[in-house]
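In what follows, a single structure is set out as structure tokens and then discussed.
Note that one protein chain of the assembly has been removed; the remaining protein chains are unaltered in position.
Now for chain A:
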Amino acid sequence: MTAIATLDLTPRPGAAPLHRMVLAQAGAEIRAMLRNGEQLLLTLIIPILLLVGFSTVPLVDVGAGARIDFVAPGILALAVMSTAFTGQAIATGFERRYGVLKRLGATPLSRTGLLLAKTVAVVAVEALQVVVIVAVALALGWSPHGDPLWAVPLLLLGTAAFSGLGLLMAGTLRAEATLAGANLVYLVLLGLGGVLFPLDRFPAGVQHVLGLLPISALTSGLRTVLSAGGGFPGGALLVLLCWTVAGLVLAARTFRWE
């Protein structure tokens, strides 16, 4: 053991600048996400397997055009949902359960700082997902046509909408319920949100309702600007904005920190 006299314990308290606190916590969150096997399965392995499988094998009738042009934007939306919603909900739920959120509340890192750190971490992991998915999609022959710059606000607003819903779940349910629920919602939205199965296969009435889901809005918006050659995805952005406001307001009102 090192001699205790080497430590200068004289009080010298002070909070680090906000950006340093946020980066320290974001680094911890990113390491936790990349080291967690189940999380990697959800955020990278499953999306890549679906991307390769559904674009090379005619499993679903996606209408005219190259299969990859239909599948790639859907997989990008799925990646955002897996990290911002499912992964974040489960991780935060267990942080609450293990007293991590309470312990962090006793440090100079404010709740705002913690939320900023979580956002930075989610966006960083999504950036990694986008790079990998786009690289694989390009290798599979994807040639995006449209206005890719509009993909950025879609991805960011999609992240905000899914984060709000994920934190709403994590802050109110038990950790085990969040684990089960977040995975279930992931599967249901994967099936019903136009990610792999085109929404126009559903009856017209159902189609309109499903089109209002955050995953459908994100998927159709990305498809418009990345594959269909479209411009400003106003409808999709509006739907995502509504989900963002609803999710974050409810989460802020109901979140229990311990």
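The rule we apply is simple: a contact is a pair of C-beta atoms (placed from the backbone, for glycine too) under 8 Å apart; a residue touches a chain by one contact, two chains touch by 3 or more; residues count from 1.
Note that in this section contacts and distances are computed from a predicted model.
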Among "Multisubunit potassium/proton antiporter, PhaE subunit (TC 2.A.63.1.1)", "Transketolase", "ABC transporter ATP-binding protein" or "NADH-quinone oxidoreductase subunit H", the UniProt name of the subunit that does not appear here: "ABC transporter ATP-binding protein"
Options A:11, A:58 or A:203, residue touching the unrepresented chain: A:11
Absent chain, residues of chain A that touch it: 1-16, 20-21, 23-25, 27-28, 31-32, 35-36, 95, 98-100, 102-103, 105-110, 258
